[in-house]
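This part shows chain A:
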Amino acid sequence: MDYALALVVFALAVAFIVLGPLRRPAQVEDPDATRRQALEAAKEAKYREIRDAELDHRMGKLSDDDFRTTDGELRAQAIEILRELDRLGPEEAADRR
Partner candidate 1 sequence: MDPARKRKVRLVVALSAAVLLAGALVWTSFGEATQAKSPSQVLRAMPGRSYQVTGKVVPGSISRSGGLLHFRVRDRNGSASLPVVYTGVVPDPFRDGREVIVTGRMRGGSFVGERDSLVTKCPSKFQSQPGGKTL
Partner candidate 2 sequence: MTGAVGSACLVIGLLTAIYATIAAVVGAVTGRRELVTSARRAVYCLAGLLTIAMVMLESAYLRSDFSYKLVAQNSSTDTPTFYKFTAMWSSQEGSLLLWVFLLSVYSSVVLLLTRRRLREIVPWATAVLGAVATFFLSLMVIFGQEPFARLASPPAQGNGLEPLLRHPAMMIHPPMLYSGYVGFSIPFAFAIGALIVRRTDADWIRSTRRFALIAWTFLGTGILLGALWSYSELGWGGYWGWDAVENAALIPWLLGTAFLHSVMVQEKRGMLKRWNASLIVATFTAALLGTFLVRSGVLSSIHAFGASTLGVPFLVFIGVVVCASVALIVSRLDSLRSEARLDSLLSREAFFLLNNLVLIALAVVIFWGTFFPIISEAVTGTKESVGPPFFDRVTVPLALVLVGLSGIGPLLTWRRVTAGTLRRGFLLPLAVAGVTLTVLLVFSDASRSLPSLAMFTLIAFVLAVVTQEVARGTSARRMIAGESWPGAFASLVTRNRRRYGGYLVHAGISVLFLGVAASSAFHTQRDVRLMPGQSTKVGAYTVTYRRPTGGIRNDRAGTGAPISLGAVLDFRKGNQHWTMRPSRNYYAATDGSGGAIGRFFSGESLSEIDVRWGLTRDVWTAITQPNLSKLSGPIRIANAKFGNAPAAQGLIVAALVARYVNYPVPIGFRMIVSPMIAWIWIGGAVVMLGALTALWPSPEARRRRATSLASARLGRELSRA
């Protein structure tokens, strides 16, 4: 008896929580959200790479020539990412997190 009661209670609780989103109308989303997030993550990673290269250079692991080449390439790639982000347009407040 306990068992059946517990089954029913849990089933109802789960159903309530899980079916909630289905009853609400579908939210309108920024279609570019995915792309923007991916670009943001790539931008952060690229900045880290630029800093890493600078540290390597200061530590003497990267020669001046190598550093100039690498740094230039990385910055160019970063600029590309920033350009793409700009192209996507300003973020909507609702989607910022």
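Candidate selection criterion: all candidates are chains of the complex that A comes from, given by their letters.
Simple rule for what comes next: a contact is a pair of C-beta atoms (placed from the backbone, for glycine too) under 8 Å apart; a residue touches a chain by one contact, two chains touch by 3 or more; residues count from 1.
The model shown is predicted, which means the values in this text are computed figures rather than measured ones.
**Student:** All of 1 or 2 sit in the same complex as chain A; which one actually touches it?
**Tutor:** It is candidate 2 that touches chain A.
**Student:** Per the contact definition, I'd like the list of chain A residues that touch candidate 2 in the complex.
**Tutor:** Listed in rising order, the residues of chain A that touch candidate 2 are 2-3, 5-7, 9-11, 13-14, 17-22, 24, 26-27, 29, 33-34, 37-38, 41-45, 47, 49-52, 55-56, 58-63, 66, 70, 75, 78-79, 82-83, 95, 97.
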